[in-house]
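Just dropping this structure here.
Every protein chain of the complex appears in place save one, which is left out.
And now, chain A:
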Amino acid sequence: MSDLPNVPQTRRQLLMRIGAAAGSVAMYQAMTRLGHAAGTDFRGPPALTGTRKGSTVLVLGAGLAGMLAAYELRKAGYTVRILEYQNRSGGRNFTLRGGDTLAELGGAVQHVQFARGNYINPGPWRIPYHHQAILHYCKQFGVALEPFIEVNHNSLLHSSTTFGGVPQRYRDYMSDFTGYTAELLGKAIRQDKLDQPIGPDEKRDLLAAMHGWGLLDKNGNYVSSVSASFRRGFDKPLGGGPDGAPIPSKPLPRSDIMKSGLWEWLSFNMNYEMQTTMFQPVGGMDMIGKGFAKQVGDLVTHNVKVTKIHQDAGGVTVSFEDMGKNNAVSEAKADWCVCTIPLSVLSQIDIQVNPAMKAAIGAVPYASSVKVGLEFKRRFWEQDEQIYGGISFTDQPISQISYPSTGYFSDGRSVLLGGYMFGNAAYAFAGMTPEERVQAALDQGSKLHKQYRDEFLNGVGVAWSRMPWTLGCCGTWNEESRRTHYKALTEIDNRIVLAGEHASYVGCWQEGALLSSLSAITRLHQRAIGAA
């Protein structure tokens, strides 16, 4: 290689060259491909310097976006105050435990009866490994994380209309879907029935791949075999002693495998937002909200309802009602405002911004979502079925059952997520009473686990469209609204900037809330010091 002076010798040299020639974006992209960097758009905490003495900021909303803005802006030298509608900080980052009370619009109140240590996370509940902003701040604020099990090959896939309605093991379905697909493709290749010519080398390579990937026999068929059973499991498992020999399992009928549509869930778990490794905070998702609140809790005024956000050349004036004091009206003033109020609420507030931003605020509908937590007497999914964490999927409205990713093998009561739905299923569940939600989740879940009725103790059903402080789960952008409104929503209007998951491309994730917040405060700071 020494006679080729232009060829970089090391990866570092190559990166330096790309950086010099094409700038940091190209270098970042190249690094990502080479495996050095990855993930979301997080490039580390912002370095905000040169703050003018005495500058003030009002932050509206004490969710993650608001608390991060407050944390970084105070660190940069601003005087910050946060106004929050609820009597707690954390926003959609929250956890329900025994003893908690949940009031919803319409008047229903639920008293959570879970045993000590059990919980559900009604909102965010898992963190992809590449969501580096939230992982960064978890580390910085001392929030302990543990693995969240997304994929469990021993969980269940359930179609009401195929396999006689009997749930199938994820690994069985995965093995058979792969095996049959490989078999059919292999036959087409051997018979030269592909609609494009392939050379003899590629034909050989493809056939080898189909055999190895699909676990086909020497004739290219996907049949009951020892090798296929090492993927889908044995009818009689491998044992010891004289009777230790296994009996291979038999594939499910091909027509049912294809007709069931259960491949949808295999595909879902392939999405990069669901890929391993995923994380959750130890003890409940609200450990993150609490970690943030530990940093900025002293800045928060709770229990106030913002009614008006006005601005002029001198600053921002926010009017609010103090719900703890008979809705007494007060005003707060600051030089700048970071508004993280969800658009479902902000669209009804008198906010003085330019017409394009105003239109954008009203152009983003909010998704409805429902989660149901069910507490059982024991971990029958572990004890009877060897399901340790992960998710079973069903075509019933509950959509999925997620088993706890922690506390394995423990005795006593345990809570699983007995339903998590969006779309039509969520509209229907939100329209039920909390008791009806729990009963419906039990009825549907019983199709996957016959132990449900005997082991059930209590449950809670959370409908996001009825949460008084957000009236929905998260923003729903479409191609057209993103094109028309996103820029206007996210650009600073004089002294006001919006932040939150709705002002990001990582919608409905905590990462989106943080990235949006970092972008907003970085730009606001540049404007405040006169650099932009």
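Methods note: a residue touches a chain if its C-beta (ideal position, glycine included) is under 8 Å from a C-beta of that chain, and two chains touch if they have at least 3 such contacts; residues count from 1.
Throughout what follows, contacts and distances are computed from a predicted model.
Participant: Assuming one chain is omitted from the figure, identify its UniProt name from "Anti-sigma factor", "Na(+)/H(+) antiporter subunit D", "Cytochrome c" or "ABC-2 type transport system ATP-binding protein".
Facilitator: So the chain that does not appear here would be "Cytochrome c", according to UniProt.
Participant: Out of A:Val338, A:Cys474 or A:Ile492, point to the residue that touches the absent chain in the complete complex.
Facilitator: A:Cys474
Participant: If the hidden chain were put back, which of A:Ile82, A:Ile120 or A:Ala430 would touch it?
Facilitator: In the full complex, the listed residue that touches the missing chain is A:Ala430.
Participant: Which of A:Leu105, A:Ile198, A:Leu238 or A:Ala328 sits in contact with the chain that's absent?
Facilitator: Final answer for the missing-chain contact: A:Leu105.
Participant: One chain is left out of this view; which of A:Ser368, A:Thr490 or A:Ser517 touches it in the full complex?
Facilitator: Reading the full complex, the residue touching the unseen chain is A:Ser368.
Participant: Which residue, A:Gln168, A:Ser344 or A:Thr490, contacts the hidden chain when the whole complex is considered?
Facilitator: From the options A:Gln168, A:Ser344 or A:Thr490, the contact with the absent chain belongs to A:Ser344.
Participant: Using the touch definition from the top, which of A:Arg74, A:Arg171, A:Lys305 or A:Lys447 touches the missing chain?
Facilitator: Considering the complete complex, A:Lys305 is the one touching the chain left out.
Participant: Of the residues in chain A, which ones touch the absent chain?
Facilitator: 85, 105-106, 124-126, 159, 161, 259-261, 264-265, 267-268, 271, 273, 305, 341, 343-345, 347-349, 362, 364-369, 391, 393-400, 420-431, 463, 465-474, 476-482, 505-509
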